[in-house]
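Let me begin by presenting the structure, written as structure tokens, before commenting on it.
Shown here: the complex without one of its protein chains, the others still in place.
Now for chain A:
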Amino acid sequence: MLSENKKTLTNLMVPLLSVVLGLILGAVIMLGFGYDPIAGYQSMLKGALGSPFYIGETLRYASPLIIIGLGFSVANSAGFFNIGLSGQALMGWLISVWVAISLPDASAFVVLPLSVLAGILAGAVWAGIAGVLRAYFGTSEVIITIMLNYTALHLTNYLIRNVLTDSSDATSRIPEQASLRMDWLSQLAGGSRINAGVFIAIAVTILVWVFMTKTTMGYEIRAVGLNSFAAQYAGMNAKRNIILSMLISGGLAGLGGVLEGLGTFSNIFVQAGIPNIGFDGLAVALLGLSHPIGIVFSGLLFAMLKIGGASMPLGSGVPTEVVDIVIASIIFFVGANYLIRFFMKKFSRGKDVKGGVE
């Protein structure tokens, strides 16, 4: 029991120490280039939480990150690395906006659920391709989803320019009824772009947690991830679980894209590259150790860094890219957790010897 607690503690220390090390590295870089790290982080905090507007924007940014992070975690539990979250989110964003602007006169009760579901479905199908290929041909889901990212990017840009508009770079705004914006919420948050996505993120977090820990299907997905041969021997259908986990993962990524389309931007526009939100969602899941509660916290942290980082140039003259360096190095330390575990083991062994235990 005691060693069990110790293991949980070590597991928790890895992300916490990674965040601390990442922030320290960011400070060192700021110092190295002649910026004031304290002023930098102060302006970041102010830009993330300094007023109802900034808090609203941070929560708005965190919502799709958390949902996409949960999406990554579901596939990850089944043993798959879904690096195609960006493409799946983009497909969800595109299709939800497409459905919404195709039904300008429908009532909110029709158009809103329809466009949200269409977006989820689009993401699920996009990830499902990789799932089916993995299940039946054994092809690496990593490479397939990377290729699908760029396929989605070019496809989306083409459809925006040639089908959704007449060679314009952005679609018209979605009808009011299809929007996730809530006037009272935006007013409460000083006119920020916060929207119903926040509540969707909370609901999805609970749903994913219940699904993964309390249902047979979730149990089977985890079992396949832990040992697919054992799972198959126990009578579980490995192929079905592979495809199912990728469908859920992509569906959630698609929902993250829906929040961008129907919540944040109210349209879709030509993208210069793969949207970062998928990779940020992946980073959120890695830092959150693929656990729903961890993902909520790390999603909020990354949203604070990103939204707060945007205020750094004006507040302290520090280029906003510092926060991206911090995020990348946090994930580096999480990924290379062998380093942290190694030093923690050394540290605790030293203490044990002093106490005369072992």
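Please note the rule applied: a contact is a pair of C-beta atoms (placed from the backbone, for glycine too) under 8 Å apart; a residue touches a chain by one contact, two chains touch by 3 or more; residues count from 1.
To be clear about the criterion, contacts and distances are computed from a predicted model.
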Among "Nucleoside ABC transporter membrane protein", "Electron transfer flavoprotein subunit beta/FixA family protein", "FAD-dependent oxidoreductase" or "NADH dehydrogenase subunit L", the omitted chain is listed in UniProt as "Nucleoside ABC transporter membrane protein"
Across A:Ala75, A:Leu90, A:Ala310 or A:Ile331, the one contacting the chain not displayed is A:Ile331
Touching the hidden chain, out of A:Leu148, A:Leu185, A:Ile243 or A:Leu301, is A:Leu148
Chain A positions in touch with the non-displayed chain are 29, 33, 81, 83, 133, 137, 139-140, 142-144, 146-151, 153-155, 157-158, 162, 272-274, 279, 282-283, 286, 313, 319, 321-322, 324-325, 327-329, 331-332, 334-339
